[in-house]
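For this depiction, one protein chain was excluded, whereas all remaining protein chains were kept in their positions.
Order of writing sets the labels: A and B. Residues in every chain begin at 1.
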Amino acid sequence: MTVFLRLLFRNKLAGFGAVVLGIIVVLAVLTPVLPLPAPNETNTASRFLRPLSEGHLLGTDHLGRDLLSRLMWGTRLSLAVGFAAALAAGLVGAAIGVMAGYFGGRTDNVTMRGVDMLMAFPYILVALAIVAVLGPGLLNALIAVAVVNIPFFARNIRGVTVGIAHREFIDAARLAGMGHARIILTEVVPNIVPVVVIAMSTTIGWMILETAGLSFLGLGSQPPQADLGSMLGEARSALITAPHTSIVPGVMILLIVMSVNLLGDGIRDALDPRLRSGALARPMATTRVERGHAPAPKGEGLLRIDDLETQFHVGARVYKAVNKVSLDLQPGECLGLIGESGSGKSVTALSVMGLVASPPGVITGGAVRLEGQDLIGAPYDLLRSLRGRKVAYIFQDPLSTLHPLYRIGDQLIEAIRVHEPVSRAQAHRRAVKLLEDVRIPNAAARARAYPHELSGGMRQRVGIAMALANDPDIIIADEPTTALDVTVQAQILALLSDLRRDRGLAILFITHDFGVVGQLCDRVAVMYGGRIVETGPTAAVLAAPAHPYTRRLIACVPELGGGQRILAAIPGLPPAVDDLPAGCAFAPRCDKAQEACSKGEIDLTGDGRQVRCLFPEGAV
Amino acid sequence: MTLALKTTDLAKTFDIGKRLIGPPRAQVRAVHPVSLEVRQGETLGIVGESGCGKSTLARMLVGLTPATSGTIEIEGRALDRADPAAFGRLIQYVFQDPVSSLNPRKTIRQIMEAPLRQLHAMKGRALEARIAELFDAVNLRPEFLNRYPHEFSGGQAQRIGIARALAASPRILILDEPVSALDVSVQAQVLNLLAELKAEFNLTYLFISHDLAVVEAVSDRIAVLYFGSVVETGPAEKVFAAPRHPYTKLLADSAPVVGRPLGGAQSGELPDPLNPPAGCAFAGRCPRASDLCHRDIPRLRVVEGDQFAACHHPVPH
Partner (left out) sequence: MGGYILTRLLSAIPVLLGITIIVFLIMAMIPGDPATAILGSYATPENVERLNRHLGLDEPLWRQYFIWLGNLLQGDFGRSFALNRPVLDEILDRFSATLILAGTAFVLCSALGILAGVVSAARQYGFADKAITFVVILGISVPSFFLGMMMILLFAVQLRWLPVSGMYSIWGGGDLPDLIRHLTMPALALSVVATGVIARLSRGAMLEVLRQDFIRTARAKGVHERRVIWGHGLRAAMVSIIPVLGIQAGFVLSGAVYIEMVFQWPGVGRMLVDAILKRDILLVQGGVVFVAACYVGFNIVVDVAQSLLDPRIRT
């Protein structure tokens, strides 16, 4: 709760809304005890007094009634009605939504068709029809506003419930012997409460407006009783002669609704975990760079990465995802970058072309040189002209990495035409040729397909074709086969291997699978906790790992053909990169660790075959 | 030898495009009639690629998905009504995604209490003691009980999931890809823990995975699923070492193994489930397929000793 309030008031506008609304609510509650004239006391002698008149701070209306008093009583009424309508609509709508979403099937079908039917009316028609049946009156207006909003709540909550009902913890609860009623109450409802609160807090303002609107039309509160809407409605005929009688209630509605909306937005932001972590930030076109000076190149290479540091800044926390990583890639070479999740291998790969999502990503140091040219902090136009033309990417999940609404042929054509001014027809011919090159059968017809119409393996072939579109020198493949089945993976790896040989491509291959590295890569670099701990020719590293982490990680991986057995395991967990230990990050899990391992930097030593360890395995 | 679990012609057909009234637009057979026997204390590994029906099969076995036809017997007792609570005391499930299988708004203690209270009507001190015992068994510290799921890593969360499944004191555990969401260094920890628990609590496992090497490492026997059917069963040490069904052979040859050259297997993709082929589902990808294969669905039958394959032309040894 305190966390919630702190988050809420971090948003200054929400705080402002809370204060304004608080004042209005307090005044409205206190209205009966405030020294105000009776709101309905008419005095035709002093009609339409201007504001700041004697005895009438805000003036009087067309019957000489005190506007301030009427305003306060009207505010009371409007607030009460708005909140009541939101509460009623929210609870009823949520109940319907939860039932439909949880039970699904026919219950869902019938309920949602009813809801759709209600939503097929512009809402005012429903409200007008309800008022027509029940007759004008404030309570009836409240009912009308609540009823027309129920479908919106029901739909929203149903959607959320469907998502929750298919989560595995619901299955677990059923297996634990819980019945439907208990599951709905203890498993589903607690998870949708924030959504209901958000939905209510963002629609209360709307409901206050709606009830005011019905009163404005003369269908809500009936004279002499007045809410803000009917005050405005009565004042309309005197708009030109006595504008203050309109402005006073109108401004009050505006103030109430605006403060409710500001507060509602704040509540939404504070309750939504994604907003809390800043995950809804939009990634910029290139990764943010905050670098002192570029380190001198440590050697030659088509692509050289020197002391690269990429961090994620989330609030006050700094996650050192990539910590002084140096790599080089020679023409035609395949370099494997291997590590567990969170080791920084993908972030390293994305840093090369400035594709790390930013915010929260920041490149804080190091250099990435393509044929000697430093790309860190390079102007956007330069980076853009190199992306896809010199260095192309293949990503992990081919369904989410292809645009779902463009035909794959058009996506390939675009890839060609952003770098080369060729005609569409020409680009189309090349696109079909590319699809043939990646062994997609019936390429010309498949070019017209959308990504969802292809299988996972075919989609990844499209991803590869797109990477090849501009004949790049380097392909960076970020776990390109992890999402695929093993038989498809074998096909894709074979394809990549052939293409590499035919076209002389250099490949930076990111994976967590030693088997894949062993089959495809010339050299391998092993990452742990944002650092490279070992690198060397693949065969040498796999046959005789020098770093204890590499050795034990290889031992963890069961190999086919070994039969039933107890596996080697590494105790403990990989380190959190926002709280790295001093010295070797693997030391806390390492059975060979000595005191020296946890003190000070440990360098990557050796030549060609390098290891970052004080006590490496065997002789290097 | 007593049977822990026996299924007879267990099958599931899903309706696609349901209408308010009238028949659905199409039907997909996710699991073709499957008959399996799992002995007491055995680990049966089930291997298959995505879309082969292995998860649907698992969910039927615990009653989360009602079977379209066929029967399930657990220790000789038929369980044909899809009521997870009735299944729960005998057979439990460990989920693939450890974090998603824990309700984010409950403490670990509340999560652990549910099966004990609901299935065994435990309360008070006995409940406390039982939870402590279970937590000890999965090597978790008791202070974790007051925390919420998001505070745990994948490996820890999976231990909690296992402890919850054990809380029901089941005879059989269905392990549905229990380590595929975990990193390799943590994966081995969980696999070894599962082996210890099996001995300690005298359990029977059904271990489902797409990772051949993992399945081989933990199983006594293995069943290979393809397109909703069991295509091969046999002892773990034989199935991948000497596969009899061409699909099993393809799987074994596709697994990335250091030193094996790439490009051995270029063999097409799964058939369309909405439009299944007439004969053997693998025939379209099979180098050994004959006319017979395109016409008749092969039945699972003995090839040699305790190795079975559903193939008209099994791979010779």
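Here are some notes:
Throughout what follows, a contact is a pair of C-beta atoms (placed from the backbone, for glycine too) under 8 Å apart; a residue touches a chain by one contact, two chains touch by 3 or more.
Predicted, not measured: the structure shown is a model, and the values here were computed from it.
For the chain excluded from display, the touched partners among the shown chains of the whole complex are A. In the complete complex, the hidden chain is touched by one of A:110, A:125 or A:596, namely A:125. Checked against the hidden chain, the listed residues A:253, A:303 or A:464 yield one contact partner: A:253. Interface residues of chain A with the unshown chain, by the touch rule above, are 13, 116-117, 119-125, 128-133, 135-136, 205-206, 209, 212-213, 216-219, 229, 232, 236, 239-240, 243, 246-247, 250, 253-254, 257-258, 260-262, 265, 279-283, 285, 353, 355, 357, 380, 384-389, 392-393, 395, 397, 400-406, 414-415, 418-419, 450, 452-453, 463, 466, 469-470.
One rule holds in what follows: only the chains that are shown with their structure count from here on.
With centres set at the average Cα position, the gap from chain A to chain B is 32 Å. Per the touch definition, chain B reaches chain A in the complex via residues 18, 20, 49-50, 59, 62-64, 84-85, 87-89, 92-93, 95-97, 100-106, 114-115, 118-119, 153, 155, 161, 164-165, 167-168, 183-189, 191-192, 195, 210, 212-214, 216-220, 236-237, 240-241, 250-267, 269-270. Listing the residues of chain A that touch chain B in their complex gives 105-106, 109-110, 113, 167-169, 171-179, 186-187, 190-191, 340-341, 455-458, 485-491, 493-494, 497-498, 512-516, 518-520, 542, 552-553, 556-571, 573-574.
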